[in-house]
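Only a single protein chain was left out; the remaining protein chains are all shown in position.
Let's look at chain A:
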Amino acid sequence: MEKMARVTTALGGNALTGRTMFCHLDAPANAISVCRDAAQVVVAGRNIFKIYSIEEDQFVEKLNLRVGRKPSLNFSCADVVWHQMDENLLATAATNGVVVTWNLGKPSRNKQDQLFTEHKRTVNKVCFHPTEVYMLLSGSQDGYMKCFDLRKKDSVSTFSGQSESVRDVQFSIRDYFTFAATFENGNVQLWDIRRPDRYERMFTAHNGPVFCCDWHPEDRGWLATGGRDKMVKVWDMNTTRAKEIYCVQTIASVARVKWRPECKHHIATCSMMVDHNIYVWDVRRPFIPSAMFEEHKDVTTGIVWRHLHDPYFLLSGSKDSTLYQHIFKDASQPIDRANPEGLCYSLYGDLAFAAKESLISSDSNRKPYIGDRRHPIFFKRKLDPTEQFEYISSSSALSVFETDVESGSMDWFVHTAKQYALAGRPLAELCDHNAKVAKGLDRNQVAQTWTMLRIIYSSLGTVSSTNLNHSMGKGSTALPLMNSFNLKDIPSGLGSESRLDRSKGESRTENILMDSSSTLINNEDNEETEGSDVPADYLLGDVEADEDDLYMMDHENPHAEEQEYSLPQEAFPLRHEIVDNPSALDHLQDKADSPHVSGNEAETVSLTPVESFSLISISHSLYENRLPSDFFNPIVRDTLLFYAEQGDVQTAVSVLIVLGDRIRKEIDEQTQEHWYTSYIDLLQRFQLWNISNEVIKLSTCRAINCLNQASTTLHVNCSNCKRPMSNRGWICDRCRQCASMCAVCHHVVKGLFVWCQGCSHGGHLQHIMKWLETSSHCPAGCGHLCEYT
């Protein structure tokens, strides 16, 4: 209550003044309604039915309508409404199904006027006609809506929704005869008051009950609905089919919606459960409420704008037994606390990033990049002279980072994936093969790794047997051979490459140091960012404008907003080759700051060309001493972790598969699963379906293994009646015909069935294969040129 801004608005003759204030009620409120002159408010609930007058600084209790010593259930109100034509007339809906009218003009203490006990179940809603004094509408849990003429004892007409309970009824403000009703099953019906036999139109608005609806006070075609599915939807009813034009997603089921007076696009909502706040949304900006009232401690059950033409005063009643008057000035505006940002990848890996200028310019480390292009942006907004709301000026900046096409190439990945051998041969052969593949792609370090794995894990017997061309029985001879092989090849190849990599690595780290905001983008071709600022108010919701002229962007780069998803992999070659350079490696490890990587510094360093020789020789000598290969497990594990850390999950997974049980226990299940899923994901993005399936099959993780067992069902339709076949694949339940006959032998196919996607004829796999070897036409004689690949 600290901020008590006083607000005065001139509204024709009478002026509304007041501040944010509240009063305690004796009991939880279920609904509130306001008198036409905006000076009094009625609060109704299970145990309360009172009228308060709204004074300047406080609510003053005027009248308690709950009279009698033992109040009956007729006083237990689910809803209340004050007539907008007659200030003495009120109506309530009781939980026991009674509709009661009250006449404040009565001289006696008991103001109860009429009692309609026609509904069989709880009445959820009552509604007066906006212009007719005597017309009252009610909607009940029993599925009926009834229209009462207050001059008569009984209802004038009854409308049956033919569906479940009625949750809300609202007379249209503009169309004299029309009213809308919302139902528990998600439907909204429009009725003509003169035609009780059937509804004019019906459409499904929500998934689950529609709790409330509200006609737009100005625009005759607009109806807002709120439902249990946490949505507020705005429907345009002018067209023949109700069209959803706006949709706001809230965080809890929507209990009430009320259009804000004088603001075409604003709507106030409160929720039925969990969330106690009242929100005012600009329906065109559905992601963040434009204003928020956070005073209530329990769910808000009723909201109403104090005056028909005043957008600044909102009254609310709540389960926490308080009645509040909210002033718009005191509303909290979530937009103030939000940092509007946008991020988007283009088809070609470019990244566009837009943010508030103030956020970006505070980043003092920013530095222009070479080769950037300017992207002028315009924020334009048309000022509406009729709006009197304050404006804030805002500006934003857009940055576009472009990728170098060459460096993003992932050819090596595809080649490696295709050529690696993962199973089916002895370990040594697999390692050799894979080393050769890696080498062929100039990935010397990976090749080295494979070679070493072979040395570590191939037992004496297998080594000798796989190297038959060398002296038999003397396994150790194979190792010197390997050494010489390494010595011969490595120095020239790696030497040059490590030089290259060093330079790359350095420039990369420079980037990292210089610009923290660009760490996502790992290349030197970052584009400078450019913003232009124009006083604009596209953020604050308390403003009216058409979004078309909200802002315009001049795209020099038309792809800037398209999606591209393979960017994160672009830097793999750079990254893992950096390792070849000892200094860069050290540096990276410092940066990575992850325990397992820094812990194995010594081993990883041994992967560099010079030391690999020594390692091999050590392993050789150890081998002579018959050290178990388990001895190396920690080193191998660290190697794999290192590769995965570097982003080369391909190597990690391939080694994992090839080594199988030898290494599996060393790495915890979750990490393995994580690697597998990343690798499979990558493979699938490159459409390497077969390889990804092979990896899935070879994986030892249960979670991965079952991946290719999901959604293996193929649904087929009967070839006769074209309806889906539910039970068996070969006989149709409906037309009792065997659906899948072999076109060659004319028997039913119960096993593998192959068919042409062009003419949909087919048959036994063998038969069709044989047939199409000799003929190019369909065996069924339909004339289609089939093909078997």
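As a convention for this text, a contact is a pair of C-beta atoms (placed from the backbone, for glycine too) under 8 Å apart; a residue touches a chain by one contact, two chains touch by 3 or more; residues count from 1.
Throughout what follows, contacts and distances are computed from a predicted model.
Novice: According to its UniProt record, what is the protein name of the omitted chain, chosen from "NADPH:adrenodoxin oxidoreductase, mitochondrial", "AP-3 complex subunit beta", "Sestrin 3" or "dolichyl-diphosphooligosaccharide--protein glycotransferase"?
Specialist: Answer from the UniProt record of the missing subunit chain: "Sestrin 3".
Novice: Taking the entire complex into account, which one of A:Ser76, A:Ser155, A:Ser346 or A:Ser692 touches the absent chain?
Specialist: A:Ser76
Novice: Out of A:His276, A:His326, A:Arg454 or A:His764, which touches the unshown chain?
Specialist: Spelled out, the listed residue whose C-beta touches the missing chain is A:His276.
Novice: Using the definition of touch stated at the top, determine which of A:Arg228, A:His307 or A:His764 touches the missing chain.
Specialist: Of the candidates A:Arg228, A:His307 or A:His764, A:Arg228 is in touch with the missing chain.
Novice: Using the definition of touch stated at the top, determine which of A:Arg109, A:Lys152 or A:Lys297 touches the missing chain.
Specialist: If we include the chain that is not displayed, A:Lys297 is the one touching it.
Novice: Can you name the residues of chain A that touch the chain not displayed here?
Specialist: Residues of chain A in contact with the hidden chain: 46, 70, 72-74, 76, 78, 94-97, 117, 119-122, 141, 184, 208-209, 211, 228, 252-253, 272-274, 276, 297-299, 319-320, 726-727.
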